[in-house]
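With one protein chain removed, the remaining protein chains of the complex are shown where they sit.
Let's turn to chain A:
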Amino acid sequence: MDSPLVIGNREFSCRLFVGTGKLPSSRLLPEIVKASGTQMITVALRRVNLSRPEENILSYIPEGVVVLPNTSGARNAEEAVRISRLAREAGCGNFVKIEIIHEMDYLMPDNEETIKATAILAKEGFVVLPYVMPDLIVAQKLVDAGAAAVMPLGSPIGSHRGLRTRDLIAMLIEKIDLPIVVDAGIGKPSHAAEAMEMGADAVLVNTAIATSVDPVAAARAFSLAVEAGRISYLTQKQQETLYAQASSPLSGLLSEEKL
């Protein structure tokens, strides 16, 4: 039996988070949620249009699903902090994904500014999920800054290249005592399964679902892959424990013999 993933004060039984920025229509969201079982949906605050309900993406997110606004458009910590506060005022709750970018081709995150923003926002009571280039030292600093999870990129946003940063993510999984959510670069369900199988706590998928010919079916495929990857990870883990337990009675026996 798996225990739920806890981020902030919320429990998630589904470990697939879904991005919305590239969808053909917000109207698909309820169906995507149904097909995938996702309980966390990211929304770019720059897209949240409160002036018209039919154009406001928030009105399509089903009740009970956590909204994770992101700070897309921010180029430094100060702007990310400002956008996060606006998101909270706009009724998006206190979860926030920090995304600080000032290079428009690969959209690589600025880790340094991200640490700064995380520290400020965590102090203000936000549940902060920073999007970073995977780096163990940066992740440790994020823990100190009060992050609620760490979101390392698998490969550049929208690249669909899978886990090109696999070895770096593995270090975070091993050493960081926070949920690790692999974000960006997951282009196929098999990539998602791979991330989960290596021990990531969740994955965030955006482009691959949104630009699929059938986003609802794609959401389901990713959800199944995430689940399969998770079960695989858990069973591998159990096997490890099994071996460890089997050896201990024997060693006990040996030591008894010695007595």
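To be clear about the criterion, contacts are C-beta pairs under 8 Å (C-beta built on N, C-alpha and C of every residue); 3 or more make two chains touch, one makes a residue touch a chain; residues count from 1.
In this section, contacts and distances are computed from a predicted model.
Considering only "Electron transfer flavoprotein subunit alpha EtfA", "Sugar ABC transporter substrate-binding protein", "2-iminoacetate synthase ThiH" or "Cysteine desulfurase", the record for the omitted chain gives "2-iminoacetate synthase ThiH", by its UniProt protein name. Among A:S159, A:S190 or A:S232, only A:S159 touches the chain left out of the display. Residues touching the missing chain, restricted to chain A, are 21-26, 45-49, 51-52, 55, 73, 75, 79, 82-83, 86, 102-105, 158-160, 206-207, 210-211 (touch as defined at the top).
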